[in-house]
Every structure is written in C-alpha cells, then in structure tokens.
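Quick one: the structure is below, questions incoming.
Note that one protein chain of the assembly has been removed; the remaining protein chains are unaltered in position.
In order of appearance the chains are A and B, and numbering begins at 1 in each one.
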Amino acid sequence: MTNIPVNAVDVSNLTVKFGDFIAVNNISFSVEKGEIFGFLGANGAGKTTTIRVLCGLLLPTSGKVKVSDVTYEQGIEAIKAKVGYMSQKFTLYNDLSIHENFAFTASLRKIPSDTLKRRTKELLEFIGFSKPMNTLVRDLPGGIKQQVSLAASILHDPEIIFLDEPTAGVTPVARARFWALIKQLAKDGKTIFVTTHYMDEAEQCGRIALMRTGKIIALDGPENLKKTTFPEPIIELNPKGTIPSELIEQLRINKAVDSIDSYGMKYHLIIKDPQEWNQLSINIAPYFVIRQIPPSLEDVFIRLVEGVTR
Amino acid sequence: MKLLNFVTVLGFLKKEFVQVLRDPRMRIILMVIPMMQMSVFGLAISTEVKNIKLGTIYNPNDSVFRRIEERSFSSKWFIPAIGRGTLNDLNSDPLEQIRSGRADAVLISPPGGITKAIERGEGTVQLLIDASNVIRAQSIERYMQSIINEVIRDEFHIVAPTPINFDVRILYNPALESAIFMVPGTMAMILCIVTILLTSMSIAREKEMGTFEMIISAPVKTWEVLLGKTIPFILIGLINAASIYMLAIIVFKVPMKGLYWQLAMATLAFIITTVSIGTLISTFAKNQQQAMMGGFIFLFLSNLLAGIMFPLDNMPLIMKTAAYMNPMTYFVKLLRNIMLKGGSPELVWTYVGILVAMAMFTATVSYKRFHHTLD
Partner (left out) sequence: MNLQFNFKRALSIAKKEKFHIMRDPFTLTMATILPVLLVLIFGLAIEFNVKDIGLTVHDSDRTFSSRKLVEVFSSSQYFNINPSRGSIVDAINDLDSERSKASLIIEPEFEHNLLAHGNTKAQFLLDGADNSTAGVILGYLGGIQKAANFKLTGTLVKEPIELKTRYLFNPELSSPWFIVPGLAVVVIAILSILLTALTVAREWENGSMELLLSTPVQPLEIIIGKLIPYTVIGLAAVLLVVLVAILGFGIPFAGNIMLFGIGSLIFLIACLAQGMLISVLIRTQQLSMQIAMVTGLLPSLLLSGFIFPLESMPKVFQNFTSILPSKWFMIISRGIFLKGADFIDLKLPFLGLFLLCSILIITATKKFKKDLEP
C-alpha cells in the first residue's frame, strides 16, 4: 500500500463572513507536515480570522477545513485537541506565576501531573528559562513573556502550532531567539503556521501566503516569489547629493521605467524596457550611484499589493 | 458512562482563588467590608420612628396639655422642637416651624385650654404633621394618639371598658423592635453584592484581557468552564455568609429560632442562584463595563423589590410579579421566617425549591449561551 503523505492543513474554498463583511474570501491552500508556513498581510487582511478558523475558534461560513486529518464535521473539540495556539494578546495571566499558568493550561487540556512535570522541565530548558517558576508573569521582560507563552501553548505537545504575530513588540535579539526555537520545533517534525509583519521572519519560512482583503494573492517559497515577481532585477538608485525634485517624476513617466518607489533615502526602480534603460542609466549616472540588487520580500510585497490595487 | 473528569474544574478553582486572593485589596473587600457593612447597617437601620421634633403651642395655664407634652417628651418618641417658643412668640408660627425643619409636628391646644374646651364639648387638639415623609407621618399620628389615650385614661379615670374590646397579642416581636426585622433584609443585600459583581465581571474580564480566547482554544466542555467559574464564588459567598451570620447572632443578638441546617440550605440556594445570575449577565456582556452595568441594574432592582424597604403586598400586579421573580424576595422571607419564626417547614421547602428552580433555569440559559467559538 502506497503511503500518501497527509497534509497538516487542508483548506478549500474557505469563506468567513461577519454580517455583510467578507473577512476571508474563498481561499484554498495546504500546509505540509513539518513546514514553517508564513502568513503575511496588512491588518484586516484576514490573517487572524483564518488562523482562528484553523484553530477551531471561529466557524467558517462556507468551505472545507481539515486540520491534522480532522474536519469541522467531526467537531471543534477534535480540532482543538490537536493544535497549539498562541494569540496576538499572547495570553498568559499577568497576575499568576509561570508555574500557576502552566498548571492551569495543563488542567484545561487534562495533562496528567507527571507529564506536566516532565514537559515543564523540557520546555523551560528548550527556551533557556532560568528564572524561578514562581515569578509572576507581569514581572517578566517582554521577550521572555513571549517565549513562556510559546512554551505554554505547546505544553500538550501538539503536532501543529498556530502563532499569531508572536514577536510583536519584542527586541530583535529576542526575535531571533524565538525563531531559533521555531526552527528547532520544525526540525522535530512539528508544523508551524505563523503570521508576521516582519520580512526577515518571512524569509525564514518554507512557504509564504500573502493575504489582501480576504484573498490570497500569492503563495510560494520566498525565493520563488522573488523570482516570479521580479523576473528583471531591481535597480537601486542612491542619490549622490541633492537631486532636483522633478527628476523622480520624470523617471516615473519615462517609458523605460515600470515603477520607481522610494526606499528610505534611496529609490528602487523596476525596468520596463531593458534597452531604453541602458541609455537612461547613463543619463542619470551623475545623480545616482546605480547598482542592481536582488529583490527583497518587501519589494515583492509592495509590488503584489500595489498590483492588486492598481 | 464515562467518568466525569474534574481536572479542568479543579484547575479553574485553583486559578480563580489565587487570582482573587492575591490582591490584598480584593481580600479586604471580600472579607472585611461585608462585616463592616453588617455592623453599620445592623446598628443603624430601623424602621422605628424616634426623636420626632415636636413643637407645642398652648397657654401656660393649660395643665392637661402640659401633661400631654410631658408624656410626649418622656416617651422614647418625641423630643422638643428646636427653638420652640410660646403662642405669643412670632417665631412659633407652626407652619414656619415645620417648613424650616425645626419641628416635625406641632401640637396646638384649643383656644382657652383643653379643660375649658371639653366643657364646651369640643375638646379637640390639633396636630399639624409634616407629611413630606409618609412613614414618619403615619407613626407620629399613631404615637400621639396613644399618648392622648393614656392621658385620657389617667386624667379622666375611665375604668369601664367599652363594649367591644380587643385582647391584642403581638407575636415574634412583642416589643415591635425594628432592628431585628431589618437585619435579615440587610444580610441579604450585603451577601448578593459580592456574588453578583464577582461573577458577572469574571468572564467579561477574561474576554477583555484575551485569556478567554486561550481557554476556548483548548477542547474544554461548557460545564467545566461554568463550574470552574462559579464554584469559587459560591465558596466565597458561603464564607461571607457565615461571618455575617455570626456577627448578627452573637453581637447583635438577632434571634435564631429555627434550625441551622435550614439556614444553611437557604443560604446555599440563594448564593447559587445569585452566582448563576451573575454568570448569565457575563454571557451577555462584551466587556467589564457592560457586566458592571448589568450587575448594577440587577442589584438595584432586586434590592428595591425584595420587600426590605417597601411592603410588597400593596404593589401593582406587574411589580408584584417582578418581585416574585426576584430571588432576594424569597431569601429575605426565608431568613425572617427561619430566624424570627422558627422556620415553618412548609414555607422553607417551598421557597428553597423556588430558589433552586431559578438557579437551574439561569444555569441552563447560561449553558446554552456559552459559545465555544469567538463570535
């Protein structure tokens, strides 16, 4: 008998409506076991709504959802048993200690006490937690709160973990540490589904889905996305000094140029006509340091999103 | 049948207790304040009208009137009006005395004095009463009438009884002391503030903080959450009740003629009902403020409609119906009956049954309203 690999998550034609407002509009995708799947998009694009459906926290208006081989028809409880969830408000009780929070989470999921002891030890080691267990959560620094929150959400050792903006408002060092943990979990065979605003985190995902106004406008690995969105390289223009303001506008309407956007102090320019560009680049050379750069996910994001609005 | 797993409920119990008891201010509110309230209200509240400021207008020669006045001031009811003068003093315009609040009532002798007036056959003494307070007014008239009756008896030595007489016996409270009657009502009021407020805000708080999402992301059953969220408050309520009862019975010497298990049963039924109602409120509230408003409306209405401050019998039908849907009405009746009258079994079982029915009804509605999803 052939072993057909089972996806961790299967979503087909999922729509979620709140009254007349369509939050999620007929999306379909799958997440493989052991993948780190990233979900990007602006606030209100439908990311959190989708995650809530996948966790069993929100009923779909229509469509089919299968999470770890369990569908909605089999009951929300079955879905909830299989997943771990860390919400945006990264929900621990501020007025309880870490030990008390873990004990409570364990009681919610009916984890026996010896398992709890073992898991607690493993998880605290895993996140490198060295403070005493009876510290109140509100006395912990922000980055550590995040990690403890993660630990609590996987106390019951779920196969799939949903993280909704887990690193919001956390230092870059703490973020890096957090993602090291995520990657370790993936290596151990867990499937991670994470939403984020940070492009550098998106780069670390196996595949990314880009959501905008309830639809998925792109779904692929980071590198593929860059290649497909920018078949042509991106040109970076670094002004040598002050440049006349009309110059950018002139470049924008120039037939060699597809688009030009400011990027901090610099500009990213996308070529429409390579031959015309060669001539143009010589003309503007006095004003800018010109070089080709590989596209970043940010470029991809802006392009795709702009593309939808235009 | 699967054995019910109480792990989750126990987990909730632990968490709720830790949270509630960790804040020292909350500990004070839960334990100290009800006792303080009991002390203040237990000592202060009575329906008995006393210290009535009585102004008098009469001729100094009027001996009978003087006797009435003496009797009035030596009774526990009346005290002299502020700055009272005689008939010739302009300050003693009775209307002015009452309007300014210097007197609650003014007793005016008939012209020429009572003795002369009786000879004329018109021995009428006029009593002007400040009727802006209906309760006081009723009492003032009654007290003055009984004083005058005493004076008549003594002055005119009427020995022969009238043809028809009544042998009046006052049961349960022969001295008509009011404090004893008020205490059960006050106890009910104090007890339910804590239970209603704590439970109604509890779930709303978790929704506002975001931890509610965390709870229902786990496969918990409704009964587990509801029990976990109500049992701690039931226990707190019971401890409260015990301390209030001890204070009332030992310090205020409120009689306890009935059986303690009756008291316990009635208290348990009431606390469960109010906790249940608080939970129901919290299923409607989206945030703490709404929960608070809901709790407040319930508390206010139930306090007014429980027969504590106003007699229920005279209310229009709609209000009476509302009063009889109010758990506090039954609890107050139960307390009064058990403590003051010895607890008639018929009444106790009926009312406890009604409370239990209310509890079951509200619990069922809360159960149905509890969503395992975020909507």
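Note that in this section contacts are C-beta pairs under 8 Å (C-beta built on N, C-alpha and C of every residue); 3 or more make two chains touch, one makes a residue touch a chain.
Model, not experiment: these values are computed from the prediction.
Participant: Based on the whole assembly, the unshown chain contacts which displayed chains?
Facilitator: B
Participant: Touching the hidden chain in the complete assembly: which of B:Val9, B:Leu54, B:Ala81 or B:Leu197 does that?
Facilitator: Looking across B:Val9, B:Leu54, B:Ala81 or B:Leu197, the contact with the absent chain belongs to B:Leu197.
Participant: Hey, which of B:Leu4, B:Val40 or B:Met325 is the one touching the hidden chain?
Facilitator: Looking across B:Leu4, B:Val40 or B:Met325, the contact with the absent chain belongs to B:Val40.
Participant: For chain B, enumerate the residues touching the unshown chain of the complex.
Facilitator: Counting over the whole complex, chain B touches the hidden chain at residues 23, 25-26, 29, 33, 37, 40-41, 43-52, 64, 95, 98-101, 114, 118, 123-139, 141-142, 144-145, 148-149, 151-152, 155-156, 160-174, 176-178, 181-182, 186, 189-190, 193-194, 197, 201, 205, 288-290, 292-293, 296-297, 299-300, 303-304, 309-311, 313-316, 319, 333, 336-337, 340-342, 344, 346-347.
In this text, only the chains that are shown with their structure count from here on.
Participant: Which of the residues in chain B end up touching chain A in this complex?
Facilitator: Answer in residue numbers: 5, 7-8, 10-12, 14-15, 18-19, 22-23, 209-211, 213-220, 372-375.
Participant: Which residues of chain A touch chain B in their complex?
Facilitator: 52, 55-59, 76-78, 80-81, 83, 85, 87-89, 91-93, 95-96, 100, 103-110
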